[in-house]
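With one protein chain withheld, the remaining protein chains of the complex are depicted in position.
Entry: chain A
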């Protein structure tokens, strides 16, 4: 499975699904991380975590462990 955490800086992909349920999934879904949405990896924080992404015209950050729960398809 390819996950969001594996993207290179500046690379884009399409979200396939969120692997883990619970609060994280609900939060991500509300923020627009839905199946099919295009998402771009902007960069990581200086300490290597969290990661910054762009989707739906805005910037979103999440921890690496959280990005690992998001399955993607390279576009």
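One rule holds in what follows: a contact is a pair of C-beta atoms (placed from the backbone, for glycine too) under 8 Å apart; a residue touches a chain by one contact, two chains touch by 3 or more; residues count from 1.
We adopt the following convention: contacts and distances are computed from a predicted model.
Per the UniProt record, the absent chain's protein name among "Sarcosine oxidase subunit alpha family protein", "ABC transporter ATP-binding protein", "Cytochrome b" or "Ferrous iron transport protein B" is "Ferrous iron transport protein B". For chain A, the residues touching the absent chain in the complete assembly are 17-18, 22-32, 34-35, 37, 42-43, 45-50, 52, 56-63, 66.
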